[in-house]
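Rest of the complex left out; these chains stay put.
Which chain is which? They are A and B, in the order written, and residues in each are numbered from 1.
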Amino acid sequence: MLINLKGKDIICTQELSVPEIRALLQLADQMKKNRYNPQFSSLLKDRTFLMFFYNPSLRTRISFEAAATELGGHAQFLEPKTMRLKKTRGGIEVQAGETIEDAAKVLDRYACGMGIRILETSVDNYGDGNALLREYARWMEAPIINMADDKYHPCQGLSDIMGMQQHKGKLRGRTLLMTWAHGALARSYCSVHENLLISSRLGMNIRLAYPRGYDLPPEEIAKVRKNCSENGSSFDIIHDPDEAYSSDVDFVYSRNWFGPDFYQIGKDKEIARAVAMTDWICTEERMKRTCNGLFLHPMPLDRGKEVTDEVASGTRSIIIDIAENRLHTQKAIMAMTMAGLPVKLETTEG
Amino acid sequence: MLINLKGKDIICTQELSVPEIRALLQLADQMKKNRYNPQFSSLLKDRTFLMFFYNPSLRTRISFEAAATELGGHAQFLEPKTMRLKKTRGGIEVQAGETIEDAAKVLDRYACGMGIRILETSVDNYGDGNALLREYARWMEAPIINMADDKYHPCQGLSDIMGMQQHKGKLRGRTLLMTWAHGALARSYCSVHENLLISSRLGMNIRLAYPRGYDLPPEEIAKVRKNCSENGSSFDIIHDPDEAYSSDVDFVYSRNWFGPDFYQIGKDKEIARAVAMTDWICTEERMKRTCNGLFLHPMPLDRGKEVTDEVASGTRSIIIDIAENRLHTQKAIMAMTMAGLPVKLETTEG
């Protein structure tokens, strides 16, 4: 089976077919094993990839820029302040400038693709970030890559899967515990959504644990339920931080996220509520109750709140491998969507 | 005829000979047709090109950085805040730091060339930006490229010509309407000057339309008049936005610019005056009266003020092609001035 993603936007893994997801993972794995191999290092020779950061980022910026370099191309770093774009709020123009139509059509002539990162702190309403990506995608033929928006984070999701596979082999039938954690960071949904979507898509059982009131958006949970149902795997919701760590859990993803009323109550109230629930933390004692559970997290870690130092720096932690995978999965995405590298799928399982 | 521009500064097209202009355009055209051809992609291999932005820019930064990449080199992005340069105002030192002499002599050792962008908002008096470029050029042997200053914008001018040629062939004898437009952006002269200078230089008839009081600097108009006179072409000034669109017009360039008293009255007063003249706008109805006129603009567009959406997004608009040309003309400039690529001129007309 030959998979071709030339010209395709990568907004969320749920919008890819399972074979497409597997092709990206297979290529990423080859690229990790042959990191500076000439077969890959000319794929984007002399091409320009644009990275447009509405929100700053350590891993995302460095790994995408390195990915472009390792494919023979060059990544340009863009910020809104250098762009002079028109800004509207509720349909009213609040800053004169260029329309996305005009900017995007020009960028399309210069670049082989563009990544965009826009989190909840840069938008007024949940979903506006994701909508902005789709607005760029509308006007550009070159692929738009989601470098994390307010809803999804496909590169992180692919890297999570790659890391879990590296450490425990086939994932079908394995169990992932996604648990809320306390902390003062009022974190976005994107990495959590993406992990739940792609893990359930590939046949994993999902345990979702969070305090009452911290429900994730119902439309995303509906997709996760449907993925599980189609795979015949289980989907459970638990509201107790201890009970969450059951003996069948293979992977633990402990992460803070804000409540559904975040955009109404604001950051300060959200944080006041979230820091108080100190029992929601991943500890070594809890990890011991799982099935040799491994700890994953998209980083940056909020140590002492999302997870103890003992777990984070211990042998159960695969977070650095997953962070490294960002490079490889992003190279795979760029190679397939921008250079049009086709991938012959070797296996439909994994 | 072999044209060689090795080591030459590119400050304004008026300071180049017509064969030199034609050589740049010819090379840019070849580069557009063979964008990633190996014959071009090693010209600046491993060389560093510096881009010094006193003012931010979308097209200029991305297109120059991409140009360096496509020639095998690397462009570095510099801003004044990272430079620790000495600042003087009226001869008085207002910020301690390095002199341009010292900075330029060092940059000369690292780089194959340097682009500078400095608009009217970064200087106290009209012409100071252009003077700063010439000060750098004085101390550096490597070529200085004007990436837009308060007077000129040679890369834009070359790209305008290239776009007009692509859509209507030979330009000699064709008519360009350069018309002022209303709006709240109090725009600089550089793109307007450059277009008038290079269009008249290459034998086009010029119609210049603007409201009374919006005269362009007399010394630049004198050069345009002289260019027309030497080519036997016409030069007219019109003060009526309707009359401007005559049946012989092949191209329409509609753009806001500030009045000659801008540095005295300030931005707020300039804008208050300019937004009121709403009849100065390029519309489809007016375009229909021209000779299948095409719309050009250096972008970013001020839609609804300089031009209607109907014209801007319609089939008469060649603005995206012109924006793309920025890449090609800049590659041609860099190849000729920095890599010393000689060009055998194929035609002296165009």
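Just so we're on the same page, a contact is a pair of C-beta atoms (placed from the backbone, for glycine too) under 8 Å apart; a residue touches a chain by one contact, two chains touch by 3 or more.
All values reported here derive from a predicted model rather than from experimental measurement.
Asker: Hey, this file places 2 copies; any idea how many the whole complex holds?
Answerer: Total copies of the sequence across the whole complex: 3.
We adopt the following convention: only the chains that are shown with their structure count from here on.
Asker: Round to the nearest whole Å and give the separation of the Cα centres of subunit A and subunit B.
Answerer: One centre to the other, that is 41 Å.
Asker: So in the complex, which bits of subunit A are touching subunit B?
Answerer: For this pair, the touching residues of subunit A are 45-48, 50, 73-74, 76, 78, 81-84, 96-99, 101-103, 105-107, 109-111.
Asker: Give the list of subunit B residues in touch with subunit A in this complex.
Answerer: Residues of subunit B touching subunit A: 36, 41, 56-59, 61-63, 65-66, 69-70, 72, 74, 184-185, 299-303, 312-313, 319-320, 323-324, 327.
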